[in-house]
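Left out: one protein chain. Kept in place: all the others.
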Amino acid sequence: MLQINCPYCGPRSEVEFRCGGESHIKRPGPPEDVSDAEWSEYLFFRKNPKGIHFERWLHRFGCGRWFNIARDTVSHEVLHEYAIDMPAPTIIEKTK
Amino acid sequence: MSGYRLDKGGYIDRNTPLTFSFEGKQYSGFDGDTLASALIANGVSVIGRSFKYHRPRGILGAGLDEPNAIMQIESGPHTIPNLKATGIELYDGLQANPVNAWPSLAFDALSINSLLSRFIPAAFYYKTFMWPHWHVFEPTIRKAAGLGVSPNFPDPDRYEKRFVHCDVLVIGGGPAGLLAAQAASRSGARVIIVEYDPEWGGSLLNDPKEMDGTTSDTWIQKIVDELQEAPQTTVLNRTMAFGVYDHGLIGLVERVTDHLPVSSRSGVRQRIWKVRAAHTIIASGAMERPFVFPNNDRPGIMLASAGETYARRYAAAPGKRVVVVTNNDYGHYCAQSLQKMGVEIVAIADARLQKNTLLPGQIDLNNYPVFFGMTVTDTSGRHRVRSAQLHAIDDSGKAISGRSHNIDCDTILMSGGWSPVVHLFSQAGGKLVFDAKAQAFIPTSCEQNIVCVGAATGEYSLAKNLIDAAKAGSNAASKSGFKCGSMAVPSVEGSEASTVRAMWQVDVSAIGGSEQKAWVDFQNDVTASDVKLAIRENFQSVEHVKRYTTLGMASDQGKTSNVNGIGVMESVLKKPMAQVGTTKFRPPYDPTTIGAFAGRRVGENFAPLRALAAEQGHKEAGAKFDDYGGWKRPVCYLQGAETEAEAVQREAKAIRHGVGIFEASPLGKIEVFGPDAAKFLNRMYVNIMSTLKAGQCRYGIMLDENGVVFDDGVLGCLKENHFLVGTTSGKAAAIAEQFEEWLQCEWTDLDVVTDNVTSAWSIINVNGPNARDLLQKFDCTVDLSPDVFKHMQMREGRLAGVSCRIQRVSFSGELSYEVAIPWAYGASFWQALISEGAAFGVCPFGIEALMILRIEKGYLHVGSDTDGMTVPQDIGFGRILAKKKSDFVGRRSIMRPDAVRKNRRQFIGLENISDESPFRVGAHILPPGKVAPPAHTQGWVTSSVYSPNTGKPIALALVERGTERYGEEVQIWDLGESRRAKIVRPGVFDPEGRRLHV
Partner (left out) sequence: MKRYSALSLFREGLNDQKGWQAAWRNPEPKSEYEVIIIGGGGHGLATAYYLAKEHGITNVAVLEKAWIGGGNTGRNTTVIRSNYFFRESAEFYDFSVKLYEGLSKELNYNIMFSQRGMWNIAQDRHGLEMLRRAANAMGLNGVPAEFHTETEVRRRIPLLNDAPRFPILAGLLQSRGGTARHDAVAWGYARGADARGIDIIQNCEVTGFDIKNGQIQGVKTSKGNIKAKKVALAVAGHTSVLAELAGFRLPIISYALQACVSEPVKPVLDTVVMAMGTGVYISQSDKGELVFGGGIDHYPSYAQRGNLPVMEHTAAGIVDMFPQFSRMRFLRQWAGIVDVMYDSTPVVGKSPIDGMYLNCGWGTGGFKAIPAGGFCFAHTIAQDEPHHLVTPFNLKRFETGALIDEATGAGIAH
């Protein structure tokens, strides 16, 4: 069970949160200028990396705020937490 | 009958005798015994039959590594299958039965399998039973498989859970664990120490030492007392760490009452602790390995350490004439120890040459013969071992023909070396390496804050382990920010690390021995020849060998067998142990009660139901309740001997002729404020919402970003920049969450605040032609007169002195007010409506009547008349879409080719032209004519009732091109039966909507 450090409340267990998936995805628009392919990329296509993933989480049963984390999808280690409107930090992957 | 009770010694209480039964026969033991020790003390040799060949089996170990002594405990509601006798504390009246023997242990019908063993090697079932069909053989195979019997009654016990945080968790209450805990605890850190056993002390219980000039018993007691008194320290015996999960979460299971007689148990049976530990110290010790030689599974053949444990801890001598077979020094210590307790040692076979031992000079070779360079190559005996055959072995471990002895004995104790208990460490992601000196997989590094101490590291010198353990305890505490003083480590009599000769399998090829009876995995009946067969057939990965032979997959999860299995593989594959590698260690460490994982989430607590504000009032009115999306809501109100269907029809009729009341409190209510509130709502709804004026309401739908209709409801404008979003009952939380997701993550520029006030306001819906008259009986500041408070408007005010929000909206097609007042007043408002309404013949109505009314009107119910494929164009929102120019959630998705194709299923009504009974929801719609599957479906019935107000069955449906096909006949197909229907516009009652505006 993950322990996630909510930037607003401190470390809490996985069950208090909801993972919102990959972060930093730009919503294309206006609709009439977006092709089906672009829209499909936005809706469905994901990096899904085996390694560092930048993703957004909601502290659902806590402060109710969204924030970003950088998490390793293999070890599940959380390397960084940052505000929802911050750009993804540069993280050098540990050599395994 | 060979084990017996020693006259003195042991940690048993001879003043408290206990009786118990095994296989229906009565025995006696003492408080402090385990079931296993009591059986041994009573001379019981055969305690089970093996899984596949039904060979008689005796007790092999003394702990959770036990593969043979599998028991069905108790009967009736308290029964538990598959418990290990070695882990069961004896209590008075305990009933135990073997699990895999029919009709009895002494005579087991399926022991015929043993004679057939050469024809049914590992994995034989993949090669046969195909003709004529697997189904012919399967029932027999299944009946033969399985161990104990599942309980047949609901569990009478309770379970609970605790969630705790600590700085240092110590797993294992042996000398290393205790000292580590003491070191950490003295710093003031929050420490938890857990021990599976009821007793503290671990290896010291078997092997008492002089420590700091006192006995180890005293030393243990002192530490335990100190830990128990430390305010920040939690001391848990009878508690097993079963799993290590991510981020320092460790699962423990505490056995609270399992050791008590059934009749004196009360309260919680077991408790799961979820411990979030900053640092974990694993002091789980090591397990001894058996030898793999022919007929190594006879009753009376036991691990040496188990033999010592039984004698030392429980004063239960394992046998009367003991042969010890070893490849390391422990076999000798064990023999000496047993001999001191009065157990006769007949001989020792040490696979090592004498010059390779570090053996202490104190071994008196005159006490009993010690055969160096020899090992056991076969045994005899049926229900108890009767003799051991010894052979000299060469440098490669091969038995040498001719140089043998036969020794009469009733017990063989095996010490095949030690394997550190690395299961939890490995679960945590810790890396293992194969250590040549210890001949074992030992722990190295772990990304989590977890270290091993004591014998779990593969180091067996107590003196050294104590120093390391104290250090580990201090380190863990100081890393958590606590100051540690220097720890005094007790001095103990030293014992040097012993050398081990690798003996994964005794090679009996030169003496004509059979590997087919040399067991590696006792419980699953896997032999050395099985492992070799797997390898011959190219199942060479350690995981393949495991899965093909089932080695290590039994209820002991291979604790005694895995490393020997890897050793056998090494010898065949000519690959070092490290490269063969281990299989994955999976939680739980030992099987763990399912009910304990469920905890208190049973019965109603499985999914607690939310109660309405006026629940008591509904009960008094005769409500029949059901679960609607987690709310306990009235289906209908039963009068007299009415059935549910009759009540629903009566209610639906009454509303259209008078007035009814309905509690609609679960309707979602989300307030949206701020300068950008209207702009935000425009982006959330398909409809244009920014044009809404204060006091007005508008019906709207919301989509998900994939364009699917997600929810509908009424949006009210309280005043400029302040809106009240109404959602369906089931979606309130989800929509409140979505609003925030869009605002926090995407449209961070919008100045909007949302507040989910669903549970702050109760809503009573007053519905029917007389609704206004009834409400006017109340002292209300809102003017209800029809010319000032029109359909689709809302007002705020006070009702009987309490704030209220009234929306004139309708899901029935009648004059209808949804009156929201603070939740706490909902119950009294309901009561007042009942009493004031008496004069109007007020009719409380439930959800099903409301459904009839809305189906009569052709009003859509999202989730019933829509599904995860429905887009707004399908439900008549085409015109609204055309008018709206700006973007909203899901807009781009409903512009995709699939959303605008011509043959989409559309929302329509159905008229039954076959008969007078309603169609079934879920029936499919096809063109008229014969149906020959596979047949293309055109849609399905989504809502269907008998309409009391039009006197006929009516239905709503989603049908391909439905709105172009009004008047067309279709076939309604339900589980093979067909009826006829005509496609009509939805809404058969008051299609012009006049009654809404009265």
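Residue numbering begins at 1 within each chain, and the chains themselves are lettered A and B in the order written.
Just so we're on the same page, contacts are C-beta pairs under 8 Å (C-beta built on N, C-alpha and C of every residue); 3 or more make two chains touch, one makes a residue touch a chain.
Treat the numbers as computed from the prediction; the structure is a model and nothing was measured.
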item	value
Touch partners, limited to displayed chains, of the chain removed from view	A, B
Touching residue (missing chain; options A:P11, A:P30 or A:P49)	A:P49
Option from B:Y4, B:Y368, B:F597 or B:W747 whose C-beta touches the chain left out	B:F597
Missing-chain contacts mapped onto chain B	78-82, 118-121, 124-131, 134-135, 138-139, 141-143, 145-155, 157, 161, 243, 245-246, 249, 251, 274, 427, 429, 516, 529, 533, 536-541, 543-544, 547-548, 550, 555, 557, 584, 586-588, 591-599, 601-604, 606-607, 626-628, 706-708, 863-864, 867-869, 893, 896-899, 920-924, 926, 931, 933-937, 940, 973-976
Absent-chain interface as seen on chain A, which is shown	1-2, 14-15, 18-19, 21-22, 36-37, 39-41, 43-50, 53, 55, 71, 73-76
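Quick note on the criterion: only the chains that are shown with their structure count from here on.
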item	value
Centre-of-Cα separation between chain B and chain A, whole angstrom	27
Of chain B, residues touching chain A in the complex	163, 245-249, 274, 276, 429, 447, 705-706, 737, 740-741, 744-746, 748, 887, 891-893, 895-897
Residues of chain A defined as touching chain B within the complex	1-3, 13, 18, 20, 27-32, 34, 36, 39, 43, 56, 58, 60, 64-66, 75-77, 84-85
